[in-house]
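Here the complex is missing a single protein chain, while all its other protein chains stay put.
All chains are identified by letter, namely A and B, in their written order; residue positions are counted from 1 within each chain.
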Amino acid sequence: MHPLLRTVLQRLGLGLITLFVVSLIIFSAIEFLPGDFARAILGQSATPETVEAFQKEIGLDKPPHERYLNWIGGVLQGDFGSSFSSRVGFRRSVMEIIAPRLLNTLFLAGITALVAIPLALGLGLLAALYRNSIFDRAVNAVTLTTISFPEFFVAYILMLFLAVKFPIFHSLSNVSADMPFFEKLQRTALPVLTLTLVIVAHMMRMTRAAIISLLASPYIEMARLKGVSPGQIILRHALPNAWAPIANVIAFNLAYLVVGAVVVEVVFVYPGIGQAMVDAVRSRDIPVVQACALIFAVTYILLNLLADVISIATNPRLLHPR
Amino acid sequence: MEQTAPSAPQRVVKARRTVAQNIWRTLKKAPYSAWFGMIVIALYIFVALFAPWIAPYGEAEIVSQVPFDVWSWTHWLGTDQLGRDMFTRLLYGARNTLGIALATTLLAFAIGGGLGIIASIFRGWIDQLLSRAVDTLMAIPQLIFALILLSIFGSSVQNLIIIIAVLDSTRVFRLARSVAMNVVVMDYVEAAKLRGEKLGWILFKEVLPNIMPTMIAEFGLRFCFVFLTISALSFLGLGIQPPTADWGSMVRENATLITYNDITPLIPAGAIALLTVAVNFVVDWFLHKTSGLRDEK
């Protein structure tokens, strides 16, 4: 077999194992629940009978491996089970709670990625090219500061200036599914801006570092000494070797984006999956927490997997074995 | 061998330079940003230690009938949603938030650092086992993992410290392991092994001093990260629970004021930001300093 294919398959296999182990960890959350958990959910007034019925309903009477297979089987078909907020005769499926919110979060993350990735790569590239210039130092100082700020600090500052003092945008981003696209976009502006600021800072610094370490390599010096033009040096000599670090930077930050969304959604009361998860954690609605966690984890793992595959596929040593 | 200087047998070999002298020599050359950072950190530590004596009121004392009272001479930063003094809670917040973040970071380093160095020295199956376990833990985003665990065990200070520390120790483990690996392959470690040195000597005299600068810098960065994570959790209402004063929850509880053009809730948020900026400045200088040690004469 071609070594490239073999390495990619190995990596995919490892990814599958990781997914399996992570799903086990998330599933076993319910195993570690303290004994009086049902009472805490149902309230102090619950009778022993209702507690027992509840435990039966969430399947605590069956052996764990059977429950795992049921759960993961359901998940693969898009069914994450019932929320603990279900009552007898009134089932609320987890899917119905999180599906619309997942779409909202994807919308938020998607718009942010569209703005942030080109911006960060561009800025990072410029900072690397003009390193130690005033521009580089300024960008460096600003991004170092931005990274040190908690997300909610950035969010509230933006809200104060862009929604309260100068009411350009809405301070609350209560979007709904039937809203026209542009209104949705306008209402999402502040969360997108906050996330962009935070992500761009991280991504730009990482891009800059990756490019600089590349530009210091002897073959780039050789290209300069061969009289290759600066543009060609970047395009022909640096870029073909830069896909791996750039893919890793993007994947890392996209993953961060999905998670960073949690705080930002809460600040702007944006109806996304992050806020759903926070609410579920507070009310200890474990099935919803599990579903959200699984979605976040799978996204994270898949993005990293993709970045790794790109790194492998652009490595000349693997592409053209001896 | 016998060609020694005249006074050799009785000569007293001069003593070493003291640690304090060395530290002072280094500090004198620190740049302004590092001094700014160190002063800010010192100030925070002072406030954290002496909050009960500096604060004008009690931590959870309700001092005003008016919630969200405006800034005044009696209440410098006004009052919060329950009529507690904001300034007092800001001071106590330093104590609680800093203390918890510090405890968490220390625990994370004890676990991650210790296991990382052990993995690098023993290699083999111990390393494989630990590394694979850490890989898996890191496959789940940290905040999400923290949320799962908090939903199971509930939010208490002990749970918070243990959960964040364990999750954060994975990153410490990776760094400690990779840095220690680079040291362990050095000839001087081989030389110590060939001399017949025991594990303890190799660990504490050969490896540890060489990974210390990196680990100290990492401690600063990890502390910032832990501090931000705990603040974020508190902000989400899942971290430090009321009535304990804490900057993250203070922001959350008073957030509505922003929409009335009142910057009070930004002050605890700014307090968090200022500290992380300060730590970053010091770490930056420290990294520069230790990487340039070779040139120092």
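To be clear about the criterion, a residue touches a chain if its C-beta (ideal position, glycine included) is under 8 Å from a C-beta of that chain, and two chains touch if they have at least 3 such contacts.
As a convention for this text, contacts and distances are computed from a predicted model.
Note on the omitted subunit: UniProt lists it as "ABC transporter ATP-binding protein", one of the names in "ABC transporter ATP-binding protein", "Aspartate carbamoyltransferase", "Acetolactate synthase" or "Phosphate transport system permease protein PstA". Contact with the chain not shown here comes from a single listed residue; of B:Asp135, B:Glu197, B:Asp262 or B:Asp284, that residue is B:Glu197. Residue A:Asn241 is the one among A:Ser85, A:Gln186, A:Asn241 or A:Ser283 that touches the chain missing from this view. Looking at B:Asp127, B:Asp168, B:Glu206 or B:Glu253, the residue that reaches the missing chain in the full complex is B:Glu206. Although one chain is not shown, part of chain B still touches it, namely residues 1, 3-5, 8-9, 11-14, 16-17, 186-188, 190-191, 193-197, 205-206, 209-210, 212, 292-297. On the side of chain A, touch with the chain left out of the figure occurs at residues 216-219, 221-229, 232, 236-237, 240-241, 316-317, 320, 322.
The criterion applied here is as follows: only the chains that are shown with their structure count from here on.
Taking the mean of the C-alpha atoms as each chain's centre, chain A and chain B sit 25 Å apart.
Per the touch definition, chain A reaches chain B in the complex via residues 18, 21-22, 25-26, 29, 32-33, 144-145, 147-153, 156-157, 159-160, 163-165, 171, 255-256, 258-259, 262-263, 266-267, 277-278, 280-282, 284, 286, 289-290, 292-293, 296-297, 300-301, 304. In the complex of the two chains, the chain B residues touching chain A come out as 135-136, 139-145, 147-148, 150-154, 224, 228, 231-232, 235-238, 248, 251, 255, 258-261, 263, 265-266, 269-270, 272-273, 276-277, 279-280, 284.
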